[in-house]
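Only one protein chain is missing; all other protein chains are in place.
Chain nomenclature is as follows: A and B, assigned in order of appearance, with residue numbering initiated at 1 for each chain independently.
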Amino acid sequence: MKDHAALAEAFNKDEQRVDWHDETLWWVRQKRDRASHQIPDWEELREAASQIKHNVLSDLGNYLEQFEKQAIGNGITVHWAADAKEHNDIVHSILKRHGITQMVKSKSMLTEECHLNHFLEEQGINVVDSDLGELIVQLAKEPPSHIVLPCIHKKKEEIGDIFHEHLGSEKGESDPQILTETARVHLRNTFLTRRAALTGVNFAVAETGEFVVCTNEGNADMGAHLSDVHIASMGIEKLIPKRKHLSVFLRLLTRSATGQPITTYSSHFKRPRPGQEMHIILVDNGRSVQLGREDFRNSLKCIRCGACMNTCPVYRRSGGHSYHTAVAGPIGSILAPNLDMKQYADLPFASTLCGSCTNVCPVKIDIHDQLYKWRQVIVKEGYGDKKKAAAMQAMAYTLSSPKVYRIAGKAGRLVMKYAPFAVNNGLNPWYKQRDMPEPPKESFGEWYAKNRS
Amino acid sequence: MTTREKILADVRKSQPPLVAAPDITLWENRQQVDGLTVLETFKAVAGNVGSKVISVESIADIKTHLNIIPGSRVLTSIPQLFDVATDAALAAGATPHELENVELAILQAEFGIAENSALWVTEKQMGTRVLPFICQHLALVVNAGDIVADMHAAYKRTQGSDHSFATFIAGPSKTADIEQSLVLGAHGPRSLSIFVLTT
Partner (left out) sequence: MRVGLFIPCYVDQFYPNAAIATLELLEKLGVEVSYPARQTCCGQPMANSGYEHLTEGCNELFVDNFAEYDYIVSPSGSCALHIKEHLHTHNDEQKALGIRKKIYELTEFLTDILKVEKLDAAFPHRVGLHQSCHGQRGLKLAQMTELTAAPFSKPVALLNMVKGVEIVPLDRPDECCGFGGTFCVAEEAVSAKMGKDRVADHIQNGAEYITAADLSCLMHMEGILRRLKSRVKVIHIAEILNGVKETVA
């Protein structure tokens, strides 16, 4: 299993592609800046959103019960799933009861987290992802590389090839307009022939028992309103107290995500259509554990806008797949270790701690501080890089003693010899693309002793 | 112990001490800028997200702006427009699949929002939920006096209203999933016309 550094190195083999990926996402970041800078009280809105989510996390038990009661009263069936397996089993049992073997799905990072598609395929159930980006990666047999822009890593020519193979578009066609039209025609037929639709949930309102799904394409609505059975999967942290709080979140969500003032569709589902069945699955899958981690519980405030990915200089130059988890980028790197500390031990280190993620986060999650804190936890729990441990011990020894430090320094400015960037021995990664400064004749300490005392 | 009980117990064990939700009345009670500015903002933002805004003085005026392909199916919930619609009235109670071939739907929106040009459309006005999504082109009608400044004012307006389904619609269906190139008409309507009634 390759770690982030190895996967990122592979991604960097094609520098032009890295530039393209970086610039595409930087453009999205710039759109976000333009949109947010137009709202004079943007920072106050972020603070309000953060506090609303804080309130939710501090009273989550009651909000869950309130939401359940309201939703049931609205005629929705509410299910509870402790983990991914239970979630997947619930979906399967609903479909099985109706004898349904084909389902259309709109974007849901939770179902990616639960590996639902794979599970259902094994049960003989065909799932079609209807978000254009998700459809593209599904046809390419890849996971999404970004939570908002699932196929941001793919070039239009590659998408043209995929559509030629699977959807019968002209060979060599790469015009986004024509490719989108191809998908539209293909998926329209899918929407019309699927009796079951699964959607994600952006926000669920405890006060009213309704839930909100945001899309630009209208795919969630097409699927849901044409289906006999609508299943909505949501993490338990998606709750907000009252409908009026949606105002704060809908102002922030899309401006942060893509720089749009709002998504094309923000649909409020409260009751099933007459004759339709509507299900909500409330999923824990590690969230209650994360809630108990004082240093990391703020990560549950996340509204999945993807702004931290677009701004992250590492994400832009390593690609979403280098994070080898459903939610990539900075937010994924503080969520994933909670699910499996060993498997995702590398992710909190895939950052320079530059802090840009924290500044763009619409709910003010202290992302880079949490990355720092996860590093301490991972090392203490014994999942740190073993090679690094010895170097760190030696470095701490040297730097804890002024005497050892001076001697090491005198010996040819080698005080940093335990910091791996100081020795040019051919094995040191520093020297692959960088040189070291010319060592000066004397250190500042030596100069000071001669000139000031 | 059921899963429900377990999750609730785990959550209650883990959740931090109670913190109150912040007061957002500051935003809710903010003085609205004058109606003209709100309308101008609405039009500008709507244009930016790909909507076509047309000011009309009466419902009847809308007809002069409609470019209906002969033989195409048009549905509307607005009685004064029944004569341009294929079916005498909105196909209320139609099964969603029967709406597959709708070319144009003309629906009343309850209100619009200047800051993002979204329009609030409820199930009552749709007749069948899928209609504003499945039609090839969508036209929404809104009174100029029903345009509010921002989302806070918008949700204030929805207070007390009980809808089984409702949605904000801002522009035609769109995607930028292929290399961030904006394409209008992803799965839903290829165009959105907004008729603003100025009288």
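Just a few scattered comments:
Just so we're on the same page, contacts are C-beta pairs under 8 Å (C-beta built on N, C-alpha and C of every residue); 3 or more make two chains touch, one makes a residue touch a chain.
As the structure is a prediction and not an experimental result, all values here were calculated from the model.
Although one chain is omitted from the display, it touches the following shown chains in the full assembly: A.
Contact with the chain not shown here comes from a single listed residue; of A:2, A:37, A:118 or A:171, that residue is A:37. The hidden chain makes contact, of the residues A:5, A:100 or A:140, with A:5. Seen from subunit A, the chain kept out of the figure touches residues 4-5, 8-9, 11-12, 15, 18-19, 22, 26, 33, 36-37, 39-40, 42-43, 311, 313-314, 317-318, 348-356, 358-360, 372, 375-376, 378-380, 384-385, 388-389, 392-393, 395-402, 405, 409, 413, 415-416, 419-421, 428-430, 432-437, 439-440, 442-445, 447-449, 452.
Convention: only the chains that are shown with their structure count from here on.
If you average the CA atoms of subunit A and of subunit B, the two centres end up 29 Å from each other.
For subunit A in complex with subunit B, the touching residues are 24, 27-28, 41, 47-48, 51-52, 54-55, 57-61, 64-65, 74, 80-82, 86, 130-133, 136, 149-152, 155-156, 159, 176-177, 179-181, 183-184, 187-188, 191-192, 216-219, 221-222, 225-226, 236, 241, 243-248, 250-251, 258, 260-273, 282, 284, 288-289, 291-292, 294, 297.
Those residues of subunit B whose C-beta lies close enough to touch subunit A in the complex are 2-4, 6-8, 10-22, 24, 27-28, 45, 48-49, 96-97, 100, 115-118, 128-130, 133-134, 150-152, 154-156, 158-159, 163-181, 183, 185-189.
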